[in-house]
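Just one protein chain is left out here, and the rest sit where they should.
The chains carry the letters A, B and C, assigned in the order they are written, with residues numbered from 1 in each.
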């Protein structure tokens, strides 16, 4: 195994074949683990009618980095599936909001844990599962529930991805990945849920075998393309968030 | 956090309070990761009417090490839930078989992946899920199935444990664990499914913080008691299996 | 957000943090709740959990010690305490959904006297911001809420019934506002402790349902 490398030359090449209408998951939670460079490449590539999956649509933080909202603003997106269609602070207005309210872009609002579990289920061959989350709320209105041991649960379905865009600290040529700290977040889950997982990698890509088998966070069997993130300014890296006055 | 240690002195103390009727999960697959010392202590402790959960009842391999079958032979077990009630080789006869066939001990035979997923679901607060496994077989007879996207799936329920007995290579005092190679198997899953997880630890237990946060396999929040495995002959360690002639 | 009366934001967080019991696993939400990890509560062993899979973080990182890949639920750079571990998002919500969280502390727009609360959607808004709030509200052993006592228009946020779409029903056990510490009682709120500078009458005038007052009402130590 692992005789050939999954590394490819650039971000443009990594996203070149993504067709219109794809379902694409984007890792990341706040700044850590967001595939900034792949998002930027997809903005340039121009695929249309995409369905994007991620925690937020972005745009609430400064400085603004490439996010799902930019793909919406670029006219590439039919629908987003995420845990926030509005900012956590009610006085903030997300760039996405305008497109959502005008109907130019659709959205499916999903509790964050349900979102993660639906993708985990997709990767794990579980087509549907029950959860107590959102029972009795507006989100559960008209949906199927079931009493189990005296408690009411909501039926949720697996969420499969065509592509996962993720960011990792370390990779070997076979695609085994390690994440640094809170960079992990949705990234390993999305890798299991996608037909094709594309990874932007921070550290120089190492030969297969250089990461001990016990230390792998995401097995290389889930990874299809690796791209090394160049140094700034060519490559995009997390920046310190500007704290806002309240 | 993590100011106090979860380490306790001996295996006898670690299992002393386990009441009759408990549901106990035993990690391990073949030789790696089996909590031999905790099983031995439970044999001496004598709790009755137990329900045991594990991959096999044991007894097929030589040399024989402490296994679930010994607890059955010791009259402590009402029921086992496992993926094998018979040996994988039809000519082998398990010690358990006699008790099962005579009705002295009940058994629930569960496909291995379903068994693992049912415990994962228990730890993850998912009360039930659908799986394609076992559809159309004797195991599915009379049970609830559901068509999803044109395929038939079986409904499976979470399997909660009162106690998990597991074995790890490394632990810190807070209970963060690392497993060596195939020692991992069911152990991390059972830890999440149990109210109380008891771990036998191979390497000297290290201070909290000595295992990097990125390298933890099982978070210490799932671990309640740690016992250091003594050197042989006082402590039990994996031995080389005797290969049998065919 | 104006803070003209009573406790400031960190003090509201501090009062809630002092409720945390030894050995608890505590989830802190975005906004004021994450400030609880800055509170010194002595020798108690508390493990702070964040939705993004960080288990065992400590105070916000000081200038120069930030790891840009280590954040709490609010996106602030935090530190790790000895014994910390990291898991991915599905495993992190397995911690939550599995009932392993002793208490979750969240912000809210409204809390009702029956323990409902609303924190994801404003009136007339299309969509909203759920984040992990519904998972946490449905699954944590306890829900504590921190919020400003009144709106900008001086209208109560502690109400007989929520007017906004709820996040979960009947789950709130304790509420910390800039005016005091409250428990929903079903038909109103119990004022357990009062913030310095406030009077019971002021609080009664800005609280929905029946206001009961704890025997020997204490003033919150700040």
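Here is the rule we go by: a contact is a pair of C-beta atoms (placed from the backbone, for glycine too) under 8 Å apart; a residue touches a chain by one contact, two chains touch by 3 or more.
Quick caveat: nothing in here was measured; it's all calculated off a predicted structure.
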(message) If I'm reading the header right, one chain is hidden. Which shown chains does it touch across the whole complex?
(response) A, B
(request) May I ask which residue of B:22, B:183, B:197 or B:228 touches the chain that does not appear here? (result) B:183
(request) Identify the residue among B:33, B:66, B:175 or B:219 that touches the chain left out of the display. (result) B:33
(request) Spell out, residue by residue, where the missing chain touches chain B. (result) 29-33, 55, 61, 83-90, 100-101, 107, 109-114, 116-117, 119-120, 131-139, 169, 179-189, 217, 238-241, 246
(request) Determine and list the chain A residues touching the chain excluded from the picture. (result) 1-4, 120, 122-126, 172-174, 176, 192, 207-209, 211, 213-214, 216, 219-222
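Here is the rule we go by: only the chains that are shown with their structure count from here on.
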(message) Can you identify the chain nearest the overall CA centroid, using each chain's own CA centroid?
(response) A
(message) For the interfaces B-C and A-C, which has the higher count of C-beta pairs in contact?
(response) A-C
(request) State, to the nearest whole Å, the distance from the C-alpha centre of chain A to the C-alpha centre of chain C. (result) 28
(request) Indicate the residues of chain A shared as contacts by at least two other chains. (result) 117, 131-132, 179-181, 217
(request) Would you give the residues of chain C that are in contact with at least 2 other chains, written as numbers and ranges? (result) 54, 80, 86-87, 90, 93, 96-97, 139
